[in-house]
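Worksheet: one structure, shown below.
Omission of a single protein chain aside, the complex is shown with its protein chains in their original locations.
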Amino acid sequence: MYATQTEYYRADSVDNAISLLTQHEDAKILAGGHSLIPLMKLRLAAPAALIDIGRIGNIKGVDQGDATITIGALTTHAEIAASDAVKTNCPILAEAAGMVGDPAVRNRGTIGGNIAHSDPASDLPAVLTALNARLNITGPNGTRREPVSGFIEGLMQNNLEATEIMTSVEVPRKQPYQGMAYAKFEHPASRYAVVGAAAMVTVTDGKCTAASVAIGGVESKPTVGNSVQASLIGSAPTDAVLDEAANSILDDIGDDVLGDIFASAEYRKAMTVVYLRKALVSAVERAG
Amino acid sequence: MTTRVFSSGIRRREDPRLITGRASYTDDIKLQGMANAAILRSPYAHAKITNIDTSAAESQPGVLAVFTGKDIEGHLNPIPTAWLIPDSDLKTPDHPAIAKDTVRYVGDAVAVVVAESRYQAEDALEHIDADYEPLDVVINPKAAAQDGAPQIHDDVPNNIAFHWVVAGGDIEEAFEKADVVVKDTINLQRLIPNAMEPRSAIAQWVGATGDLTLWSTSQNPHIARFLTSVVTDVGEHKIRVIAPEVGGGFGSKIPYYADEAITSFCSMQLGIPVKWTETRSENYQATIHGRDHVEEVEMAATKDGSILGIRTTVYAGLGAYLSTAGPGIPTILHGLMYSGSYDIPAVHGDVYGVFNNATPVDAYRGAGRPEATMIVERLVDLVAAKTGLDPVYIRHRNFIDPFDEDHDVVTGITYDSGNYAAVLSKATGHIDYDGLREEQKKLHKEGRYIGIGVCSYVEICGLGPSQVAGAVGFQGGLWESAIVRFHPTGKVSVMIGSSPHGQGEETTFAQIMAGELGVDVDDVDVIHGDTANTPMGWGTYGSRTTAVSGAAVVMAARKLKDKAKTLAAHLLEAAAEDILYEDGKFFVKGSPDQHKTIQDIALMANLAWDMPEGMEPGFEANAFYDPPNFTYPFGSHIAVVEVDPTTGQIELQRYLAVDDCGVQINPMIVEGQVHGGVVQGAGPVLWEGAVHDEDGQLLTGSMLDYALPRADKLPDIEVLSNTTESPHHPLGVKGIGEAGTIASTSAIYNAAMDALRPLGVNGIDMPLTPEKVWRAINQSKNGG
Partner (left out) sequence: MNVPVEITINGKTFSDEVEPRQLLVHFIRENAVLTGTKVGCDTSQCGSCTITMDGIGIKSCTTLTVQADGSSITTVEGLSNGIELHPLQEAFWNKHGLQCGFCTPGMLMATSELLRTNPDPTREEIRAGLEGNICRCTGYQNIVLAVEEAARTMGG
């Protein structure tokens, strides 16, 4: 409940934040604080300094482009869930953002903070992986654009350098005949994802022409459903096809499956199939 | 006018301060010059403390003192247990407030830091150098009782603190005669009470006068005062305990804890007020747990469903030390209820109280009765399954016939009144039980599995006759007292020795006054919680406040009614037998305009200008009420669940509670108690359970892992009631605080088992987490 002492600096711009990060070793970025502050309260994190980026106005907000939607890193889950642009053009993201934590947590937690934390039990990493989202990251040497799947490297690990900050997330706009859904098996205590299945399918002329699947909560980073995609493309999305597609996720899951006292690795794998199926059925329905 | 208020769901007098955030809970209180304490707790479940060096901590910013187990020697006596159950070979090893040589559970206090701010105190904890030599650990209560298990206390072989027996009838004959014998092992998991307000204590010692004031989140301030005196050697008359607003207890705030002793000690050493408040994670280690039983149970019956006997062997985990009421929970409040609502001719229970390397166990909502009800109702359902008879039919077949007073049962106690068939019929009628069974069959054909579970319970509460308290080793009385004082202006102060913390007695006792003496509820102030301005009492728990404390209020009010009649007669110049009373007025028979209101009487008695010969002035009465018996509320609850076999998830779809708590003073408050109780009993079936690893580390160490019931996972709870008055309570009230919890664990568990039976699953340990259910279904599918 009582964090250790820390220094505090308030950044008024992205450049200022980077400069502060460069000056202060063992500094952590503070955005909404809903990943960092809980860790600090339990003394599982004890940064020497906090760089508060919460007031940098130009990395917040939803910007609808022609092919993509750009979401500022400081945009909260509540804002994303309520955004008409996101609800219409990238509904799976609005759906998942609306399932993070609880209403008060969603009012403070940010998309940037969530991805930078890279917790396999959180909802957005899998969804953004399925969306093939791109992260815009700025550091002392300039800006880079990174696909989410390359960014997240392991359990709470990613390739963000100590002096970099994420400024925005780009997601593709929904295509015609594309349906998308996020099905979450929620931990009854923490409300994190025991399994979070993100599925996107495009159905044209009765056949599945494109698919993208990613699962959170099962491995240390989101599981990309390549086998599922392969299994779906070219087939009519019948019950039998969806069953087999859901089952094929087991080919994509590696050997190092997460497990805890609530849900063992074996159970998680089995539930991945169940929840992926739910997501696929829903996505197909929404594909219209 | 005002008598209509009795039995009406008026809104509570407590609420205005609570809904505006103006109420003062213990941690809200700040005294001038107050310092803050943080306690260093053992990270090991069982270890020798080989060294402890506090010097670095002492020099940290803001630190005023650091104390260890050595420092309290000669200043704090061991923390006592106050329930010495007889005929059980009870062992009571010492429980030092701060461990000195040995720590026995994760959470055992090892040192305390007092600093200006809590942040500073927490910082300083990290500078205490404590070395431990780990010892072997045992968590499971049955394992702890076996030969070869690590010994937790020197003079307690096999860690068995007591062996208690309940026996009645001829149990051997019952099992010999039986056509049907069903058995089960029920592993009742440890529960963490999770009252929303963490425990807190502020101690203020004034050396010059020798006064110790303790603000404490206690359910029983007078017991806290008594035990503070025992532990600190400060005279009881020099101790004042104040329970300000208390945010829920459910039994977890009954005990006198080491933390309160430690806080008192710190203040006595430093001469300034000291506050300690637990964090939630600390609460999970340092505040008592509930249940923790391994129960090997069996029931004997005839093939046409007549119950012949129940036999149990229970290993009740007590934790590392005996808590204040610990020994009485799995014994007196448990085994004596083994015959439930049924006419069972023979019962035998062996209860072993066993130390284990975990947080001490004590009363937790229902305290012994949910465990007993679980045994009885589970076995009845198993008999139903084995004989093919309907679970509702079997219950009706075995119920004790309706009775208005005094029914002796085989365990040796006497129930007060009951009509078990009526409430079950009411429940099955309302929910259309037969229709539900049809629905179940229909859904089964569609591959869906719903389950219908019944729990018919009777419970023992309204603690209790003091003579019985003594006979069963409770080191206190269980009577209550009340002072009812009318002020000259006719307003009333009612001072009670019990200590409500959410149960609404500031309202219901005002309603009692309205019913007895016709005063307006807004003219009554109910005062509780502070030993300085309340009469002696034994606290709020065991569904006793209205049953016992309320009865004391009634008796005091009736004394005043008698006095008022005599004074009215005198003032109206009439004969006493010609004075009638109605709704706050005393009038002469035949001439109602010749009357005195109760307010007139109060004024005249306070002025004492014209009193009858021999009558004392003032208009105040006190009463001590010692109940002649416990009360026995009863009911039938029905739960409907659906199991999803693909995930093992269970959804509670419908819940009906039909309870008979006798007369209800405020039906809205009664209903609220049922809602809360039901949900608290649902928790252990579907979500809750404290989990330790083999080293005794509490893996469910916070709300991140210990799953509490939340609004989005619950249906609306339907509540109906029945009224069978308690024959011995002056108002016919029985009590309702724990009934919901006593029933719902069984009802929902039985419903889940009913849903799972066609899937080949006959029993799963609670909580029925999705994975456990899924595994059980798959195991059965694979012939396992």
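A and B label the chains in the order they appear, each numbered from 1.
The working rule: contacts are C-beta pairs under 8 Å (C-beta built on N, C-alpha and C of every residue); 3 or more make two chains touch, one makes a residue touch a chain.
Everything numeric in this text was worked out from a predicted model, so none of it was measured.
Residue-wise, the contact with the chain that is not shown comes from B:P198, picked out of B:P198, B:G290, B:G451 or B:G490.
When the omitted chain is restored, the residue from B:L18, B:A56, B:A532 or B:L699 that touches it is B:L18. Residue-wise, the contact with the chain that is not shown comes from B:Q680, picked out of B:S267, B:Q440 or B:Q680.
From the options A:H34, A:H77, A:H117 or A:R268, the residue with contact to the unseen chain in the full assembly is A:H34. Subunit B residues in contact with the hidden partner, per the touch definition given at the top, are 9, 11-12, 14-25, 27-28, 30, 119, 193-198, 245-248, 250, 279-281, 501-504, 668-669, 671-672, 675-680, 702-704, 708-712, 714, 716-717, 740.
Take subunit A: the residues that touch the chain left off the picture are 1-8, 10, 30, 33-34, 37-38, 40-42, 50, 52, 54, 78, 82, 101-105, 107-108, 189-191.
Keep in mind that, in the parts below, only the chains that are shown with their structure count from here on.
Taken together, the subunit A residues at the contact with subunit B in this complex read 1-2, 4-5, 42, 185, 187-190, 261-264, 267, 270-271, 274.
Considering their complex, residues 118-119, 122-123, 279-281, 646-647, 686-687, 691, 699-700, 702-708, 713, 769-771, 774-775 of subunit B touch subunit A.
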